[in-house]
Structures are given as C-alpha cells and as structure tokens.
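All protein chains but one are shown at their positions in the complex.
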Amino acid sequence: MSSMEVTNLTREKLRKMFAEGKRFDGRKLDEFRDLKIEFDVSNQAEGSARVRLGKTEVVVGIKLGFGEPYPDSPDKGNLMVSADLLPLASPRFEHGPPGFNAIELPRLVDRAIRASDVINLSDLVIEEGKKVWTVFVDLYPINDDGNLIDAASFGAIAALKKAVLPLLDKDGKIDHKTKSTNPVPLAKDIAPISFSFFKLGDSLILDPTREEQEASEARITFGISTFEGKPMVNSCQKYGEDLFSQEEIEKAMSLLPVKFEEINKKLKSVL
Amino acid sequence: MAVKKDFKRADGRKAEDARPMTAKVGVIPNADGSAMFAFGDTVAIAAVYGPRKLHPQHMQNPTKAVLRCNYDLLSFSVGDRKRPGPNRRAQEISKAIEWALSPVVDLSLFPNTVIDVQIYILQADAGTRTAGINAASMALAQAGIPMTDLVCSIAVGKNDTNLIVDLSKGEEDFEEGEGATDFAVAKPANSSSFSLMQMDGKISPELVPEATKLASKVCEEIYEIQKKTLKDSLLPSEQEKGAKK
Partner (left out) sequence: MKNEINEAHEAVEDNSTDSSNSSEPVERRPIVPGEVIVSGEDFLPGDGTRRDGENVLANRFGLAEISGRVVKVIPIFGAFIPRKGNVIIGRVADINFSGWMIDIDYASSAFLGIEECPRFINRNEMDQFLAIGDVIAAKIWGVKSKGIDLTLKGKGLGKLEGGFIFRTIPSRVPRVIGREGSMITLVKEKTSCQITVGQNGWIWIKGEKIEDEIKARKAIEFIASQVLVSGLTEKMEEWFENN
C-alpha cells in the first residue's frame, strides 16, 4: 500500500458517489464487507480470534493472569484491553509512543464490553481482597484497510466467548501445559460489539475502506449489546471536528439495531 | 555424523527431522511484501515496507538503503502474557535477524532510504527467530527487493548428548544430562557460509561443525519450500485471488 495521503480529487469523488449511494466496491453505504472469523490463532492464548473485514484483519488474544483487586472493589476481578498498532499492519503505523488512535481503539472496545455487563467481574475473584483474575484482551491489527474499531470489537467478543480459565497446578501456579475446558464466566446472551458511522458531506457510511475512512470528516462509534433481550446502546464516542445532526443521529439509531442483528447472527453462527 | 538415527523424540520425530513446515506469501495486503512461515506450532508473519523515506535524516546512508528489522512476540503467543512492546531479548534478536538477512540484500539501488522488515510471532513453540527469518526472506523477495539469494534458517541443538533438529519448547526445556542446547543458524541458501549463529547450552567443540553441517542439510528442505511458495504465488489462480482481496 502506498503512504500517499488522500487527495482532494478522491475526497470530492467519494462525496459525490456517496450522495448517489454508490461506492467503488459496489457496496451499499451501510453494507459491511465480507466478515470472516476464525479461532485458535494462538494455542498459547486462553482464547483467540482472527477477524477479517474485506482486507482489514485484526487478531485478538485473551490471556488470564493473577492480579490484585483494586482497593475500591476488593470483590472484583480486572479487565484490561490493550492494542498495539503494529507497524506491520500499515505504512501509517510507526514505532514509538502510541498516538491517539492507538489509545482510543482499546478504550472504545473496553467500554463496549464493560458497559454491557457481559463479564461479571465478581466471578473472577480467587481470594477476596487479595487475588483475582485479570482478563487481558489484546488487540493487534495485522492489516489496516479501514474500520479497525468495529473489526477489533467483533474479534474481542469472539475471542472472549471462546476463552477458558487456566488450570492451576499443585503449587497454585498457572499450568500452561494443560488446556482447561472451563469457560471464562460470561453472560450467555450478551455480545457487545461496536459500529462506527463515518461521515462525508451529508452521507453516513459503515465499514469504510482505508481510503473512505481517510476521506471522511467525522466518525461516531456506538457500542451495542442486548439487555433483557432487547438491543441496548452501551457506549458512544464522536471523533473529529465535524458535527452530527439530529437527523443523522436518528438515521444511525434506526440502522444500528438492524446491523447489530446482522453481525450478531454471523457471530452466533461461528461460536 | 553425530546424529543417532534411532533416537526417538517425544513427538515421534527422528533426530534430523524438522517439524512440519508451512509457508505462504502475500498474507498482509498493505505491505510491499509479506509472508508466513510455520514450524509446527510456531507461527511467524513478516511484512516488508519500502524502500521508503527514512527519518530522522541523520540516520540516512547516502550510498545505500538501511535494512531495519523488528522482531517481537504478540502478547498471547506465549504461556505467561508478554507485555506488549519490545524488551531486550526482542531487540537483540531483531539485530541478529538484520545481520542474518543483510548479506543477501542489495541495498545499493536505494540510497537514503529504509527497508523495514517487521516480524511478529503469533504462536510460539520455540524456533521463533528461525521461522521469522524464513518468513522475512520470502517477504523481501516478494517485495521485489534485489537479492543475491534467499536466506534459510533452522535451529539445531541437543537433548543431553543427542543432536536434534528444530527443537520444540518441550525439548528446549529438557534438563537431564547435558541438558538442552539450542543453536539457531541461518545461511544464504546457495552458500556454505552462515549469517546467523546464536547458541545457548552445552556442546563440545567437535560437535559444533557437525551441528552446522546438519543445519545446512535441513536448510535445503526449507529452501525448497520457500521457492515453491514464492513461485506458486504467481500462478494465475493465486493472482486472481490476490486481485479480489
């Protein structure tokens, strides 16, 4: 891939095309690319998944480790979501201290998971006030062709749903050699994922390619799951200087449950 | 040769057998060249970007490109979670990989630029740097970088006094007798000289040349896999797949 930034030409072209409801790859504005999910990226992980959205690829691994509970919540385990934008995945990513995108990505995934209550952190206590499980969710883009946040959120829940609690040996240490079959305790019917709407001109699109994403002027990301069987928005974050209008929010909210249903169905079919 | 033909290993391999090897090129569409290489449960991916601009400017070389390698483990590729980001081990291995690859790469065509080689381990079961070098060598070729040869890499070593090829994690942790020796070797495929030699353990002086000789033999197998994988990637069916991706 080239490192050339998006040109005025391309931005204008996309603005016009989106206004007519068209995209270069023939998709509708709200249509996702082909979604593929595989598991067992690493047999060393307690759970792992590889998500492909078109050419975008993210791998997610779950590790469990011993931790100490926070003083204000002695009866709760820990959840820690991190991301590393590997320079392998894009000519845009560089070594060095994380930029804003590398900080925002795991935070958005973290908030969507946390607020959905899919993990009851109280289930992760080994010894109250002293020893708990820390669930590490590590997100690694392998190829960035746009929409990393949504792809990472699909990967995170897919990997979590497959994750197991490690076995302990006779000294109480984690036994890495034997694979346990005890799943990490999760609420069965909840699967938080996120959807990012990108805005260019007056158009909203979902699942942008890198080029579409770079041409867009703003983004709004919603975390969504279910509560008592009904779709429930769990988190929201607007990115960029452009505004979102009342109408655009309404439009997004009418699309969100439909898209959630669609991706959820796909997730359930592979889990 | 000091290989005991009848020596049986825990996973049933013969002493001079590498684990099953798989390889693929073009695994990272954004990259100028990319490849995956696996020895059994050890899986490495490599991406090459460049030649491209090198910052800061004072690092530029006006006579040739700079080859810059980066090797690291993904956090969940190992038993205890590895904290993301390179540690000293990763930095040392990155440099050793740079030295392993640079003898075959012709950097003179691209002064003042950098060729970045990014290697990450998805799943680690020993032999990660050797898998990484095999992947990186294919990725460099696929990126169209001028090269005099491909580089092949394998670990040879010992369990007690038995010379063995491509140690698994279990064999690396072997503790009886002389214990475990791990000797990572790389060489240009068509040369009889070595570009990577890193060893830990206990090995007698007369056994060292035996070990490198054994490594050379296994490198021939690796070379065949690299060649086939690269060439097959040009077949029309593979190309159309690539175009659709």
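Every chain is named by a letter (A and B) in the order it is written, and numbering of its residues begins at 1.
FYI, a contact is a pair of C-beta atoms (placed from the backbone, for glycine too) under 8 Å apart; a residue touches a chain by one contact, two chains touch by 3 or more.
Treat the numbers as computed from the prediction; the structure is a model and nothing was measured.
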Taking the full complex into account, find the residue in B:Thr22, B:Gln91 or B:Asn190 that is in contact with the omitted chain.
-> B:Asn190
Provide the residue numbers of subunit A that touch the chain removed from this figure.
-> 1-11, 13, 17, 20, 22, 24, 26
In terms of residues, what is the contact footprint of the unshown chain on subunit B?
-> 32-33, 50-54, 62, 104, 106, 109-114, 141-150, 188-190, 226-227, 230-231, 234-236, 239-240, 242-243
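Here, only the chains that are shown with their structure count from here on.
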Could you please state the distance in Å, as a whole number, between where the Cα atoms of subunit A are centred and where those of subunit B are centred?
-> 31
The residues of subunit A that touch subunit B in their complex are 1, 3, 41-46, 48, 54-55, 57, 59, 61-63, 65, 82, 84, 86-91, 95, 136, 138, 140, 142-145, 174, 176
Interfacial residue positions of subunit B with respect to subunit A in the complex = 27-31, 41, 43, 45-47, 49, 52, 70, 74-81, 84-85, 116, 118, 120, 122-124, 245
